[in-house]
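Below is one structure, written out as structure tokens; the observations come after it.
Every protein chain of the complex appears in place save one, which is left out.
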Amino acid sequence: MSNDHDHDHDHGHGHKPPAPMVEEISDFEALEIAVRELAIEKGLFSAEDHRRFTEFAEHIGPTPAARMVAKAWLDPEYKKQCLTDAIKASFAVGVDWLNPTGFGTPSDYTDLRVLEDTPTMHHVVVCTLCSCYPRPILGFQPEWYRTPNYRRRLVRWPRQVLAEFGLTLPAEVEVRVEDSNQKCRFIVMPMRPAGTEGWTEDQLTEIVTRDCLIGVALPKPGMTTNIPLPVHKPAKPAHH
Amino acid sequence: MTEAAKAGAAKTEWAPVPLLEDIKEHGRVWEDLANQYGVTNPDPPWKTSLDGMCEALGTTSCSPAMAVEKRWLDGSIDRKDVGGAVPLPLLERRWEEDELSETLYQDVPFPERQLLALTHSLIKRGLVSEEDLAKRMKLIHERLTAE
Partner (left out) sequence: MSQHDRTHHATIATGKGDPQCFKGTAGPAKFKVGDRVRIKNLPDIFYTRCQVYTRGAVGVVAVVTHESPAPEDEAWGHVDQSEWFYIVRFKQKDLWPEYPTNFPNDTLQTEFSERWLESV
């Protein structure tokens, strides 16, 4: 694909040329569709349920939790509310915990706690027993969050695990692990980084990535995507 | 899962499913396709749909329903007591996915691996059949590549 062809101009709608796409249907893609269609035909779930769950799954960025943090950085009163009644504070970023998905799930518990980082304290969240996560405000868990690797090791070797995410903290900073095991759900409120003076709420929201809200990364100006997962390449690639 | 349940789990024999073996051998994984077409998205477009499907088939997060499931995994109650309220309970699927990821599908990257494992779990339960899947995949290829 080339970026300098004739369509690389404005058609009057402010469009950019389309990003490149994969222009073939892989067997995996066809399999995903086939399983889904057959499951729907057999009544295992409805297409509507599936669409809503998928839409919910795609709610990844910037998350409402990111906006909550950005707002709190700008507004001390709002910050106070986040720290004392995060369920109420969630309304300001468009999340109603009593009705987060529009269809309700029995596990959407409604006690959110915001963990405030300070110059001497860094929080990081895990659920060692399964993968409890503040989904209404942060979307679905990343894959690594539910791996035994993260769940078992973070409580015991937090600095080692954080270092694997590229986050090394000085010894004088207390690392506080929050093992989410009951009905409380947690997000981390990191400190506003230097270099963001005068930024708008939208700009600040962009740098509060999901990983910052779990506590495995710190916000930085210019870093608006979550760090890549440490993917283990297959020992023997099975494709051609 | 308890050590006892893990020991039990290790005994599970996962019979290869020919259709899935074929996809595993010949299907092109996302990393490969993305590189070829210059796409930077780390996940294939069907990834969130797969997530949605797993959710729709099972329970969510740490519900009490999951607690009942855990007792089954611990071996303290029978599978039949887990209840038929969902087609494929989340923990059960995840447990099988872990198993399959270490055995049949250990060389397949994520999320292709997750998709193969989910399909395997559904076939094993008779919720979808290999024959139906093969036929449907052919139809889908035709539908999506129709001129």
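Read from first to last, the chains carry the letters A and B; within each, the first residue is number 1.
Methods note: a residue touches a chain if its C-beta (ideal position, glycine included) is under 8 Å from a C-beta of that chain, and two chains touch if they have at least 3 such contacts.
Predicted, not measured: the structure shown is a model, and the values here were computed from it.
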Contacting the left-out chain in the complete assembly, out of A:I40, A:V177 or A:M191: A:V177
Absent chain, residues of chain A that touch it: 87, 97-98, 104, 106, 109-111, 113, 128-129, 155-156, 158-159, 171-172, 174-184
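Assume only the chains that are shown with their structure count from here on.
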Centre-to-centre distance between chain B and chain A (centres being mean Cα positions), rounded to whole Å: 23
Of chain A, residues touching chain B in the complex: 1, 19-39, 42, 44-46, 49-58, 105-108, 127, 129-133, 135, 140, 143, 146, 148, 228-229, 231, 233-240
Complex contacts: residues of chain B adjacent to chain A: 22-30, 32-34, 36-40, 42, 44-46, 48-53, 55-57, 59-66, 87-88, 91, 94, 98, 106-112, 115-116, 118-119, 122, 127-128, 132-133, 136-137, 140-141, 144-145
